[in-house]
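Below: one structure in structure tokens.
Moving on, here comes chain A:
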Amino acid sequence: MTPVQAVMHAVVLLVLGAVVTAVVSRSRSTCAYLALLFVAAASALALWGGAVRLLSSELAPAPATVAAVSGIGASLTLAVDRFSGFFLLIIGVIAFLSTLYSTSYMRIYQREHPARFYPILLLFFAGIIGVVTVRDWFFFLVFWEFMTICSYFLVIYDKENPSVLRAGFKYIVVTHVATILILIAAVVLWHTAEPHSFSFAASAQAMGKLAETTPIALHVLLALWLIGFATKAGILPFGDWLPDAYPAAPSGASAAFAGTMTNLGVYGLLRIFVDLLPGSQFSTVWGVAIALLGTGSIFVATLASLSQGNAKRLISFCIIGQMGYVFLAIGMGAYFMSSNPTLALVGLLAGLFHLMNGVFYKSLLFFTTGSLRYRTGVGDLGMMGGLARLLPVTALMAGIGALSISGMPPFNGFSSKWLIYQVSVIGGIGFPLFLLFGLTAMFISLVTLAALFKYLGAAFLGQPSQHVAHLTEKRNDVPASMQVPQVILGLCCVAFGLFPMLPLTAVYRAVTPLTTALSGTTLSGALGTSALGLTFTADGAAAGVWHPLASTVALGICMAISYGIARMAQAPSRVVPVWYCGVDLPQRLGHFHAHGFYEPFRRAFERVYVTTGTPKTAYPTTLAKIFDVDAWLYGPLVKAGSRVAERFSRSHVGIPQWYLVWQVVGMVLVLAVLFSVMR
Partner candidate 1 sequence: MTTQQVIQEMREKFGEGLRAAEEPAPGALYLTVDKELIRPASRHLQDKLDARFVISAGIDRLATEGCLSVTHIFSRDKAKQFVCLRADVSENGAEVEAITPDVVAAGWSEREIQDLVGVKAKGHPDPRRLVLPDDWPEGVHPLRKDFPYDANPEPVEGAEVKFKEAPEGTSTVVVGPFYPVLEEPAQLRLFVDGERVVGCDYRGFYNHRGIEKLGDSVLTYNQIPFVAERICGICGFIHSSCYCEAAEQAAGVQAPRRARYIRSIMLEVERIHSHLLWLGIAGHILGFDTVLMQAWRIREPIMWLCEKITGSRKSFGMNLVGGVRWDISPDIHPEILDCIGQIEKESLAVVDAVQGDTTLLVRLKGVGILPEEDARSVCVVGPTARGSNVDIDARVDHPYAAYDELQTRAITNDGCDNWARVVVRLEELFESIRLVREGLKTMPDGPLMVEFAEEIPAGRQGVCTVEAPRGEAIHYLITGENNRPDRWRVRAPTYQNLQALPLMIKDETIADVPITLGSMDPCFSCTERVETVDVRTGRQAMLSKEDLLRLSQEKSER
Partner candidate 2 sequence: MILSKLKEAIICLGAGRVTLPYPFAPHPPAEGFRGKVEVDSEKCIGCGGCANVCTPRCIVVTDPSQDTRVLEFFLERCTYCARCAEVCPEEAITVTEQFETATNDTQDMHIKAEVYMGSCQRCGRCFETSTALDKLMVTGFQGVPESGE
């Protein structure tokens, strides 16, 4: 069985599974376990396919054409190259874990029918697998759209909640704008290609042609792609849907989105800018643009996350920030592709490694928020507190996730961020803007830490609020099927932090075949020969070192020394109540409300990201207005269509007429502009 066959089988299995689960959906548990079974099988196939391809020495497998729509030059062409294989591995892991998690988690939705979840989840995975294997823009968009629609239904699963419907509507509008942009770009390339074809190979040629004839048109196309994929990846200002949609979806689905769907934005980006795009000057210019977008997202989204009161919303903003890191790294990698292959390699490695690490801790953090919701029924951080006593394992895993996402050594987030900083500092010597980006990223990783500490501090530590006080008396962690995914991801965070060379090798194998620019580089040439530590070597000189294992052992020894000092005098210890200036305070009054964390800092930066729903501050700066995408772009759309959305989601069928019209009109307009430019 070739990888392509494995993938096809996986898709078929998932579609079949969707039908089966829909049929048996009368029983919640049967439905759940059957879904798990199908996903497990499909995941195994995807993993197998991905692993085989990554390990094989074959660089560029021939695409297999399954079906063709000859009239428009589109064909269902599938191929699993190493890059796809890398994504298949991620998809396989996350699909299985999030389905496993959902089997228990979905019990909290007693009102909703399971048929609205499992079959759609399975179709969603099928769509994602399709997206990363297809080699034709037409079918790429088919799978893309399939995935988007499925995810939309997952987002609005809790349909009784009006805010969920609003979030879902915003999501589908925004992502369809992105789809249209990608579609426009595809149509333009189809038009340019001789003969008219949607296939990737043809588009690469078409881009090469455009680069020579009308570079402006190619720039516009690249901008469309960038915006389109950045929207899916959640990069601000286009990814504004993300902090609304992720919290709305059930946690299992959110974890699946965070682990798979957002990453497809990066997949598309790399396909375009590294794989298909010829010509160095384009990657240089757009590399800076991508890095700039990434840095902007890092800055704005992470600062916005500080002021969030809802656990999932807080993490959603952090995720945007982490995507920003990936974009920053990829942007820098693209920038250096023509000038400095080592830096380019390390940049791309850092980006994809960070993406991979992100998959683990982002999904892990969504799982932990789900576990909190599962046990306490609340999602608002202000209503939690002291839950480490109730959910010790979840608390530990949330701690690991928090330290990973904020890049604390020796967890995995640090290893990839360390690489990003290396590239930005050493690359910044030649291009100082990257220094600024790198320092912003460093600063923001502390803000990420702060935001996640808000999550940990408000949810797990301290005194419980009166809402959860009755729960925290005894330990009652979530069921095993929810714990196992958390623990596996937590262990991955630790393991990949301690042994970064292992995943980096995989990333290296995935990314180098994409472009000839990297063909002269080797992993050991860039990051040293040691199997355990990273020695970043730029221009032949060692520029930075990070040896996680040695550092961790040394830290362990230092901690042992500290502990030894502490126990030197054998001081006795005694458990005492918390001291409130000498008064007996009821426990609930010791609860520190999440809203108060970093209040002065939050106040200083609150205008960076303004959301609808909050009263608008009369703040005149253009920065606030620019980032306030809600107000000038999405807000009016959402507002205008909210009633339609309601009907739409209730009926579950069809797409509103006006929306289609808008899509067609918009497409025609943009096409007209493009063609007029190209003439």
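Here is how the candidates were picked: all candidates are chains of the complex that A comes from, given by their letters.
List of remarks:
One rule holds for everything that comes next: contacts are C-beta pairs under 8 Å (C-beta built on N, C-alpha and C of every residue); 3 or more make two chains touch, one makes a residue touch a chain; residues count from 1.
Computed from a predicted model, the values in this text were never measured in an experiment.
Of the candidates listed (1 or 2), only one touches chain A in this complex, namely 1. Of all residues in chain A, only 382, 576-577, 580-585, 589-593, 595-600, 602 touch candidate 1 in the complex they form.
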